[in-house]
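With one protein chain held back, the other chains of the complex are shown just where they sit.
When the chains are written out, they are named A, B and C in that same order, and each has its own residue count from 1.
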Amino acid sequence: MLETNIASLKLKTPFILASGILGVSGSTLAKVFHAGAGAVVSKSIGPVPRQGYNNPSVIEIFPDTFLNAVGLANPGIDEFAGEVKIAKDQGTVIILSVFGGELQEYGEVAKKAEKMGADAIELNISCPHAHISCIGADAQRTSEVVRLVKSQTHLPIIAKLNPNVTDIVEIARSAEKAGVDAITAINTVRGMLIDIDAKCPVLANKSGGISGKLLKPIAVKVVYDLFESVKIPIIGCGGISDWRDAVEFFLAGASAVQIGSALWKGFEIFTELAKGTKQYIVENKAKNLQDIIGRAHKA
Amino acid sequence: MLETNIASLKLKTPFILASGILGVSGSTLAKVFHAGAGAVVSKSIGPVPRQGYNNPSVIEIFPDTFLNAVGLANPGIDEFAGEVKIAKDQGTVIILSVFGGELQEYGEVAKKAEKMGADAIELNISCPHAHISCIGADAQRTSEVVRLVKSQTHLPIIAKLNPNVTDIVEIARSAEKAGVDAITAINTVRGMLIDIDAKCPVLANKSGGISGKLLKPIAVKVVYDLFESVKIPIIGCGGISDWRDAVEFFLAGASAVQIGSALWKGFEIFTELAKGTKQYIVENKAKNLQDIIGRAHKA
Amino acid sequence: MIRKPKLIMIEKMVHETKSIVSLYFHYIPAGCENKDGQSTVPFTPGQFFMIWLPHLDEIPISVSFFEPPDYWGISVKIVGEATRALCGLHVGEQFGVRGPLGSGFEIISSPGIFFGGGVGLAPLRPAILRKVRDKQKPTVVNCAPCGEDLLFHGEFEQLAQENGIDYYFATEDGSCGCQGLGTELLVQVLEKFPSKTRIKYLAACGPERMLVKALDIAEKFKVLLFQASLERMMRCGMGMCGLCAIDPLGLRVCKDGPVFSGEVLRKCTDFGRKVREFTGHKRDL
Partner (left out) sequence: MIRKPKLIMIEKMVHETKSIVSLYFHYIPAGCENKDGQSTVPFTPGQFFMIWLPHLDEIPISVSFFEPPDYWGISVKIVGEATRALCGLHVGEQFGVRGPLGSGFEIISSPGIFFGGGVGLAPLRPAILRKVRDKQKPTVVNCAPCGEDLLFHGEFEQLAQENGIDYYFATEDGSCGCQGLGTELLVQVLEKFPSKTRIKYLAACGPERMLVKALDIAEKFKVLLFQASLERMMRCGMGMCGLCAIDPLGLRVCKDGPVFSGEVLRKCTDFGRKVREFTGHKRDL
């Protein structure tokens, strides 16, 4: 009832772990997968190791709303091979999130990811606080990076969009034209918290990306708009913390959803999401998940 | 201690009523002013009456966070003259918020507002849900509208910025170059709430603008960035509900702040804002408000 | 309480008059659900809901019934598109509810007089029923153009018999009760009170011109506390957009009201004279 397809990727449930949440360790990724995720996205991985930003790098700003500037800390794709192997050995469906400084690096990392056995590539062209990864603010460059990665791997390619742009629909369309297989919407929204006693921004990087509860209405709007403008599947992401939130994204047009911040409370959320969504489908006399996707668009 | 200047506009307190909140009636504007506001901004007024969008047009989506799509409903500048007069007769410092379909209309409305006795003009080039008012997403058009209105009135001109853009700094800079006297940052952020039982967006206009608590981290980030890029005064706006929030904006670089959604609870907020801010200034051994503006930028 | 609409299912519908329908439903405001799914939302008679008809409109409608913890009723008069659609729904169908919003009547210890015209009885009814429950004996004055328009007539007659409330009613065409205007009947009722006792409380709701007259009457009879519930165009229903403000005090009908005291209303030059349209344009009532 909950099966869904993201291009050639067949998922048992439409609930996917978002990138950067618990995505460093292969064992953890496997654990999340077996807790009921249809797939897991790794932490964004680049060509070489990166320290990322200093602490504070993740804080809670409102209940269940967070601000982070991790700065794409990652051990580099070569070292990450070991983690992918651990996850794959346990049957995990793993989407490797990829970023690069130069366009060419996206291609290199993706190629390596394919060799390691990743099931799909998510292009992180959207991180709002790391300068090296802001391709997603530009339609032209988005289409270039999609084309390039497409040419280097056979895996399904998902573009993760940056909401901090004037016209996200234009960027999604150009990614679609360039052959991207699906879109994840959205990454975090730029924000800042200043401590009035310390008289400075709290994050070491000063500003960061807002995730969690507060992001939902922004993300739902994007998914709703994209559903009317692109034909490829949309993966909703932003502020999902229970099945009602997930259903809101399905009605808006998402074929699957990613869960990030809400994971901090525990992995049980996947059970709750599946149970609640199934019950909603039954009570609303729908046949299956596909039947409710985009339903909010019908007058 | 709390005096502040926005161009030639001298304000007794840096707390300004934001546009669209209680801004329809001259009496109400006067009442808010006398409750302690340094100035009040009217509802955005256009050349002719506008119905705006149907209800639901304003709802609460999280505690103290709202979604609205009023759609620039207004009685038109000619009819509004009566309300301005009522407010002015009671000594209110009133900033008239202006919008238009064509650029030329901004000029016309502003000219009339000057005649009516408005103290300044705020250009609403930023409403995220009314198509006719999205000039603020484009640096070139922003600069055009500023130049045009400048040429038609002697009043100080404030540009209110749209946060739903890729590069808000660029737009602020072009407004500054065109001669704008100050900047208000920010207007609401695009969002949507879908009711999963009704299976449709709740607002009649489907999507709207997010205001209130959740807007604050987004707005603070913008003000912080603008402070490093423009020289004209910045009026912070977004999610201020107590003096701590206001101080956060001052430290980020705001010379004054606007309060919108939080007004729903009552006008007493102005007393609390003044008291708390004064106490903060004293306790932190600052001389006055000016002394803390932009303080978060000093290492 | 989060002031966003929540869909409820209609449990009962009562066709009160040819143009007024009561709808009953279970409802717990968003954000008020406690662990047991129960609610302890405070309600004051006189408060209202914003009623959402998906794809159509959201309109203010007073609470006309409340049985704690979560059983509510509204009574709706068909005057246009939204009210027609609402009254055309059926048991088991849904609409959205936001609230309760606004301020209510002050329920003082005096039994009080409740004066309603047409659907104006709706917000008064929870106050009257509360008085009855508290074994006080309120006086109810009901009026309408004709007999079949008298709202809750049967219910009040029964309350008069069984609970000893004082129930008076008038119709303009005389088809039921006294013939004449409600305000005329009100004067007669007030005159019945012993001349030395000062009347403590008069609550009124109905067409605004009627309320203006009722205030005149209340002042003439030196009623201690007069309160009336007003109607204005609304958007936010929570004191933010300012559309419902009445000048010159800048009071918000949705938040400071809809119930105002006679003392306050006297200072409102808009009272009985001016209302705002959806554009914000002010027109004669």
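Convention: a residue touches a chain if its C-beta (ideal position, glycine included) is under 8 Å from a C-beta of that chain, and two chains touch if they have at least 3 such contacts.
All values derive from a computational prediction rather than experimental measurement.
Although it is not drawn, the missing chain touches A when the whole complex is taken into account. Among A:30, A:81, A:95 or A:257, only A:30 touches the chain that is left out of the view.
Where chain A meets the omitted chain, the residues involved are 20-32, 43, 49-52, 54-63, 66, 68, 70, 73-76, 79-80, 82, 86, 193, 195, 197-198, 200, 202, 204, 260-261, 263-266.
Everything below uses one rule, namely that only the chains that are shown with their structure count from here on.
With each centre defined as the average position of its C-alpha atoms, the distance from chain A to chain B rounds to 34 Å.
One simple way to say how far apart two chains are is to compare their mean CA positions; for chain B and chain C this gives 36 Å.
Inter-chain spacing, taken between the CA centroids of chain A and chain C, is 50 Å. Across the assembly, chain B contributes residues 61-62, 193, 200 that each touch 2 or more other chains.
Of all residues in chain C, those that touch two or more other chains are 55.
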